[in-house]
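Remarks on the structure that follows.
Of the protein chains in this complex, one is absent; all others appear in place.
Moving on, here comes subunit A:
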């Protein structure tokens, strides 16, 4: 079996400008932030980002890397509105394909199943149909004759997800309450990159959790990145909760151009270890 471990830089090096990239997690929960930060350090831009949006969308939007966003929402959970997403939308910074959560899930599922679309009831009567004029309906060929929305497959060039544990071959394990859509993202993608809190020997998996926690399998994974605290400042239960004070600092900084320049200078101008050290130093100052 092949060893798929690589650095975040190597994983991001496989991405190209103009690609469609799916990002796992949900809101400000288990987001592959170390991979997103590596993406920010690269030249990759003009992306179509597919995400149940959180700070991943915020940071990429602030850096002008998004050409088109496919999402049902963007939120920081404890802070309802994502400030950079909000500002980017209000200045018309990117194209948006705004989908309902169920439509989003079935779009990823269609892609994972190599189907052109899947029929759903969600969306009918709502303005999701108005703002996405490309969406079509389909009529059931059976007796009911129901007219439903044909959600197009959300095919991804690449997926980025963050899990609690992985082995070097690309098997991934989540230990929190919800897998979110991470396995769907991996299955819907041409290439998936999994960052994780810890790389463990394969035989360690079932000591930490039952087999159903092994949510991502190696056949759908191209690269494994060791990224301790790699979801920061999003949560990564049970390894750590969301860094609420730092998230507040992010939100406050995002609201003011000067403060945002200072934030990027302090936290996002170096590599991942510089980021983690800067966050630690910031926390020490707050005491």
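Here, contacts are C-beta pairs under 8 Å (C-beta built on N, C-alpha and C of every residue); 3 or more make two chains touch, one makes a residue touch a chain; residues count from 1.
FYI, contacts and distances are computed from a predicted model.
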**Prompt:** UniProt name of the unshown chain, from "Peptide/nickel transport system permease protein", "Predicted Zn-dependent protease or its inactivated homolog", "CoA-transferase subunit beta" or "Phosphonate ABC transporter ATP-binding protein"?
**Reply:** "CoA-transferase subunit beta"
**Message:** Considering the complete complex, identify which of A:26, A:117, A:193 or A:263 is in touch with the unshown chain.
**Reply:** A:26
**Message:** In the whole complex, not just what's shown, which of A:122, A:186, A:234 or A:279 touches the removed chain?
**Reply:** A:122
**Request:** Spell out, residue by residue, where the missing chain touches subunit A.
**Result:** 26, 53, 71-75, 80-81, 85-86, 89-92, 98-103, 105, 120-128, 130-131, 146-148, 177-181
